[in-house]
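Removed from the display is one protein chain of the complex; every other protein chain stays in position.
By letter and in written order, the chains are A, B and C; residue numbering begins at 1 in each of them.
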Amino acid sequence: MQINYKIINKNLIIDFNGELDHHTASDIRKQVDELYSEKMLHNIILDLDNLNFMDSSGIGLIMGRYKTVSQNGGKVCLINANNRIQKILKMSGILKIVHVYDNLNEALDNI
Amino acid sequence: MQINYKIINKNLIIDFNGELDHHTASDIRKQVDELYSEKMLHNIILDLDNLNFMDSSGIGLIMGRYKTVSQNGGKVCLINANNRIQKILKMSGILKIVHVYDNLNEALDNI
Amino acid sequence: MQNNMKLVIPSKSQNEAFARVVVASFASQLDPTIEELADVKTAVSEAVTNSIIHGYENKIGEIKIECIIEGNMLKIVIKDNGKGIEDVDKAMEPFYTSQPELERSGMGFTVMQTFMENLFVESSETGTKIVMTKEFKNTSTEE
Partner (left out) sequence: MQNNMKLVIPSKSQNEAFARVVVASFASQLDPTIEELADVKTAVSEAVTNSIIHGYENKIGEIKIECIIEGNMLKIVIKDNGKGIEDVDKAMEPFYTSQPELERSGMGFTVMQTFMENLFVESSETGTKIVMTKEFKNTSTEE
């Protein structure tokens, strides 16, 4: 599991590559939180296009980022979630607090 | 494991697709021998281009075909063997009795 | 079709991915769809993760995974000798987690229930056993 990131106006965009489970989540969490606080950013956009696997540890990770970011007045949103991942997201009810957009442009326009 | 075949002048050309081990070899053996005898063919050319795995069961299969075919006055040859498969072929000494050609045309010209 | 396998691994988190791959590779005998295979992988990931973080609480113990194929049915049994679940009914409720500080969502059992057909949980102070089954639709009948 590997992440890449870019920053577009105070939005931290995280690009996931690989499999998100309990083993990989703790490392990812640390990296994302560090980037977010170090660079004093506002929103987080999680790009799930190259995420090949996600279990409920992913839900925990998204909820955790939601807590941090919303304490800071920001928002978390998801882009490029495939059907498989949408299924788990729906099940978890997380879509009530975190928006899913089709792609990055849509997310940047609406966040 | 799946095979496709074509016939060019009395040469039976067998195209391997998949993994050749003890489990798959017995079925392949039956299919090849049936084709060879039913259609009264002379030589067998084994195309290993899409063979993803081969263990010593493959050596047994090639030796077995060599026996049948040479009793009939024909030859067996191999084409498109990758480095990996060449390594096993060399180890087995089978290259003394079975020729390896780079491709089908070369095999058809020289068999 | 009839086959089975038993896998024993230590409760290290890097084995979560390994366990998923092994079960998926075993299940591939049943000609599963990509969706069915992903269901099985996800359910196995949840159960194995639970043994690691809740059962053994990050101490190292053994996790046993058994798979049985009968016809087009796959049965998966995942066992640990960890501390067990005190109240199974409560544990199975969506969103219940005993470890929110680890960013657990409490959705593990819900995921297993949704992606598999049957889920059976047996637990005591000496460990936990999860039994899950799934029927595969388009199965080749060769042995």
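The rule is simple: a contact is a pair of C-beta atoms (placed from the backbone, for glycine too) under 8 Å apart; a residue touches a chain by one contact, two chains touch by 3 or more.
The structure displayed is predicted, hence computed values, not measured ones.
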Q | Shown chains that the omitted chain touches within the full complex | A | B, C
**Q.** Given B:S57, B:N72 or B:Q86, the one touching the chain that is not displayed
**A.** B:S57
Q. What residue numbers in chain B mark contact with the hidden partner chain?
A. 19, 21-23, 25, 29, 53, 55-57, 59-61, 63-64, 84, 88, 91-92
Q. Contacts of chain C with the missing chain: which residues?
A. 3-10, 12, 14-15, 18, 21-22, 25-26, 29
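We adopt the following convention: only the chains that are shown with their structure count from here on.
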Q | Centroid distance [mean C-alpha coordinates] between chain B and chain A, Å | A | 52
Q: Would you mind pulling out the distance in Å between where the CA atoms of chain A average out and where those of chain C do?
A: 26
Q: Could you put a whole-Å number on the gap between the CA centroids of chain B and chain C?
A: 43
Q.
Residues touching two or more other chains, restricted to chain C: which are they?
A. none
Q. Considering chain A alone, which of its residues make contact with at least two other chains?
A. none
